[in-house]
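Please find one structure pasted underneath; my questions will follow.
Incomplete set of chains, arranged as in the complex.
So that you can tell them apart, the chains are marked A and B in the order they are listed, and the count of residues begins at 1 in each.
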Amino acid sequence: MPTTFPQRKIITLLTDFGSIYPSQMKGVILSRLSDVALVDIAHDIPAQNIRAGAFALMTTVRYFPKGTIHLAVVDPGVGTKRRGIAVQSGGHVFVGPDNGLLIPAARSLGVPKVRMISQKFEASFTFHGRDIFAPMAATLAEGESFENIGPRVDPVELDFGKPHHSDKGIESRVIFVDHFGNLILNLAEVPEGDLKLKDRHLKRVRTYAEAKGIEPLITIGSHGFAEIAVNQGSAADVFGLAPGDLIVLERANCSE
Amino acid sequence: MPTTFPQRKIITLLTDFGSIYPSQMKGVILSRLSDVALVDIAHDIPAQNIRAGAFALMTTVRYFPKGTIHLAVVDPGVGTKRRGIAVQSGGHVFVGPDNGLLIPAARSLGVPKVRMISQKFEASFTFHGRDIFAPMAATLAEGESFENIGPRVDPVELDFGKPHHSDKGIESRVIFVDHFGNLILNLAEVPEGDLKLKDRHLKRVRTYAEAKGIEPLITIGSHGFAEIAVNQGSAADVFGLAPGDLIVLERANCSE
């Protein structure tokens, strides 16, 4: 895990905005701070899906050096009384809405300190990402003290739930579907031996290439969570599953 | 609106090229000028849709600082006699085809000065974005005088039309559909009170969160234009509308 503190500031961006709108956030940042590395994490988070955005952020921030500022906006409550927050954790800073989006990532790096954004920015009713969070991130990158952002607050929490072990097997939830259609579960350990999902066999592997042809497989992905994949295919399509769905992983009978 | 003049040059890119081709334009720029911030506005403009590209550019450039160069290429006439132009307006510079694409953005920042690109570059017949406009943008970023580009010309104009107020209601045109399926209209003001579209009620709101569930709404978007949206859904899908379509907004009867 990187520990250097680069001289050039890094601001990452994660949104559900698609194109165009992220560039407006970048314009706002570059108007205040020209020598910054802007890195897109993703702008194709499923619309208004806070949990999917939180997962993507949590699995990514550990690869960035201390000092990085993460600007994340999946914000169904924009224009309501939901607060804006900045979070400090493990030497990183997070800026975004107070709806849980930032919390799993911040907790993955350390013990978060949270401030409400009480500085005033001229803001539209529909786009705080550009009008409040982007200038706040730029201001922090310019060296603004974290204490000046606003008062300490307790943030809205969010987690991915826990798997439940029962007679039927492991009840787990799909928390993310990636670009390949791989299903990522809220499950950090997979028991030895093969498993079944919806009456189909899941081969327990360490690497995709261990599965033959289009055989479904289960592995621990590089993000540290269990992942169901279909080589050269989409597990989301094969199993008809989407983020949020509950599944039951059954033990496969060895005689099969 | 930003007024600083950053030391590091910024070049934005907007095209309908998808992936790969924009990186070739960036390679050409970075071959001439290594210390530049390259910012993608969008590369998923609907193919050859000049009006959609012009709208995206117009709503975005105001967030960039003076001195920014905007390289925009939606270019159905590439390889014909359509001219290439550079446009100066409000301290920004635009480079691209003379087909109207740059004009609404340039007019939104000031009174445009337009020059035809008469400098010679070695060009393919099919990709002026890479072979002419990218090196032209890099040359301008390196400090080339705007007057040296070529002679003054009157550019091809483009606007988004005006809404028409009639007995039936407000006749307006869809000029853009964004990533969320929101319909953006050529309408800068929405009358008080709710409206109807295709016999469905549109709630007049200031912010998406004021609408309940999947209720269709109309608001003035952060770009300053009227926008029809469906919370947690796609208005484009719900109403079956696409860029260019004419619609009639009727006043909703209060007794409904």
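Just so it is clear, contacts are C-beta pairs under 8 Å (C-beta built on N, C-alpha and C of every residue); 3 or more make two chains touch, one makes a residue touch a chain.
The structure presented is a predicted model; accordingly, all values stated were derived computationally and were not measured.
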item: Complete-assembly copy number [criterion: all chains share one sequence; 2 shown]; value: 3
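Here is the rule we use: only the chains that are shown with their structure count from here on.
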item: Subunit A-subunit B separation of Cα centroids, rounded to whole Å; value: 30
item: Residue ranges of subunit A touching subunit B (in the complex, touch as defined); value: 17-21, 23-28, 30-32, 34-35, 38, 47-48, 76-80, 124-127, 130-131
item: Residues of subunit B that touch subunit A when the two form their complex; value: 2, 4, 6-8, 10, 12, 37, 39-44, 56, 59-61, 63-65, 68, 178-180, 206-210, 219, 221-222, 232
